[in-house]
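Encoded as structure tokens, here's the structure I'll be asking about.
Only one protein chain is missing from this complex, and each of the others stays in its spot.
Let's turn to subunit A:
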Amino acid sequence: MIHTRLKLNYSGFSLDVDLQLPGRGVTALYGHSGSGKTTCLRCIAGLEQAEQGFIQINDEVWQDSDKRIFVPPHKRALGYVFQEASLFPHLSVQANLEFGLRRIPRQQRRVDMAHATELLGIGHLLDRDPQNLSGGERQRIGIARALLTSPKLLLMDEPLAALDTQRKNEILPYLQRLHDELDIPVLYVSHSQDEVARLADHLVLLSDGKALASGPIGETLARLDLPLALGDDAGVVIEGHVSAYDADYQLLTLQLPNTELSIRVAHSPMAEGQALRCKVQARDVSLSLQGVEQSSILNRLPVTVISEIGADNAAHVLIRLNAAGTPLLARITRYSRDQLGVHPGQQLWAQIKAVAVLA
């Protein structure tokens, strides 16, 4: 369990958050620039000191301003990945990687050089000079360098923001591997919904120095009372488990959590039981009264209407749906809403036109 309570005032900016976050998996701190997400991360690292603060990572207290406790950053078992890789220019790649590793007592090392270089795919870069690497390579080394301190918490401050799309796509699979293979809780600061949807298990939405929401990613993205729901990008993240694979049609059947419902997506073969994360955008979900219908649409789920709000334009509304426990969002026209007589509690069929596989 990670508990952070921070109060801080700069001229023109104040941060006031009280967060209880899971002690495992990836937690995204999501918000626009100026929302306080980076300040939050820097306070947790001890790079900045909140006037009033309490920071506890599992059983270790890093700050307790009431008891005048402030552990300096170099005594906190954390790894920090900055937006720019910030490799030391006077050291080789190998020496950069060893910088933190050498400062950790041998018996506390849980990530070794071979494992870290293999995880990030940087074994061939060790003898190079940091100046002669691409942005993506530098950032992978920055991540490995942080991991080699065997942190109890990994803090990542928009590690992909300084990279172009191609470099981002080069790094994302590595980040997903970290998530799958290492048991280190991660706080991931980002303003990209796409990154958050792909990587995070838990989402904290920050705005103007306050936490508007904090919860599991699927639920939080589907909440209509948050600014996340607005805009063209609105959608939900579903994490299901592979239950079957149709090699003939190359379709994967994905069972939704805690239900018999499933969706099918075009995908390469995967073993049964493996977890797969998908994003379903609100604009790709339509609603109908009848379940049986001849159509090219693959996925059709029985849903219950929960609530509705106006979308970002006057012609549309967003409908929040419940598919046997899995939240869904549908973006439909106001006209269709009236034609179908959509109201809370109503049973409908949701037709999903597209499912984007995230991981």
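In the analysis below, a contact is a pair of C-beta atoms (placed from the backbone, for glycine too) under 8 Å apart; a residue touches a chain by one contact, two chains touch by 3 or more; residues count from 1.
Quick note on the criterion: contacts and distances are computed from a predicted model.
Trainee: Looking only at the UniProt record of the hidden chain, which name from "Molybdenum transport system permease", "Ferredoxin", "Acyl carrier protein" or "Fe-S cluster assembly protein SufB" is the right one?
Mentor: Answer from the UniProt record of the missing subunit chain: "Molybdenum transport system permease".
Trainee: From the listed residues A:I2, A:A45, A:I143 or A:A222, report the one that touches the chain absent from this view.
Mentor: A:A45
Trainee: Check each of A:S11, A:Q131 or A:Q166 against the chain that is not shown and name the one that touches it.
Mentor: Reading the full complex, the residue touching the unseen chain is A:Q131.
Trainee: Please identify which residue in A:I2, A:L15, A:A85 or A:A323 touches the non-displayed chain.
Mentor: A:A85
Trainee: Would you write out the residues of subunit A that touch the absent chain, in ascending order?
Mentor: Listed in rising order, the touching residues are 45-47, 72-75, 78-80, 82, 84-90, 99-100, 103-104, 130-131, 138, 145-146, 149.
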